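== chain A ==
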Amino acid sequence: MTPLAGYLLVAALLFSIGLAGALTRRNAILVLIGIELMLNAANLNLIAFWRYGPHPEALTGMMFAIFSIAVAAAEAAVGLGLVISIHRHAKTTDLDQMNRMKG
Partner candidate 1 sequence: MSLVFYLITALTVAGGLASMLLKNTVHCALAVTVAFAGLAFFFLNLDAQFAGFAQILVYIGAVAILVVFAILLTKGSETPKDGVFSRTWLSGLAIAAAVFAMLGWAILHTASMLPGATPVPTVTVRQIGQALIGRYVLPLEIVAVLLTVALIGAVIVAMHEKEGTK
Partner candidate 2 sequence: MLGEGILKGMAETARNFFGSYFSADRMTTVEYPEQRIAPFEAARVFPFLVYDAKNPGDAADWEAGLRCVACQICEKECPPKCIYIEKSTGKKPDALGKPQFYPARFDIDISVCMSCQICVEVCPFEAIKMDTEFELSTDDRFGGLLLDRKQLAKSNEYYHQIHLTEANGVDARLAAEKAKAEAKTKAAAGAAAAKATSIAAAAAGEGA
């Protein structure tokens, strides 16, 4: 197995863990954590492809990863802001209980 395949497998595993978490946990914050994990797995893919790709000097994959880190930080801030605001409305962060459209 080439090193790249190893990295891709780990990234796939992390992505699946994140996906499983996002789909199975009740707490909204943990769903967000799962999404962060998925984003991170994608970053790992980008960096691995950059490292073993034909043109590492073009920095494309690395740049993608850096921008993705920045965007993920913004996503986390907004997502957690939403969770706090939902918690204020519904007094819970349990996603199973958030089944009403009424605010």
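One rule holds for everything that comes next: contacts are C-beta pairs under 8 Å (C-beta built on N, C-alpha and C of every residue); 3 or more make two chains touch, one makes a residue touch a chain; residues count from 1.
If you want to know what made the cut, all candidates are chains of the complex that A comes from, given by their letters.
In this text the structure is predicted, and so the values were computed from the model without any measurement.
**Student:** Considering only the touch criterion given at the top, point me to the candidate in 1 or 2 that touches chain A in this complex.
**Tutor:** 1
**Student:** Touching residues of chain A toward candidate 1 in the complex: what are they?
**Tutor:** Interface residues on chain A, with respect to candidate 1: 1-10, 12-27, 29-30, 32-34, 36-37, 40, 43-44, 47-48, 50-54, 56-57, 59, 62-63, 65-67, 69-78, 80-85, 87-88, 93-96, 103.
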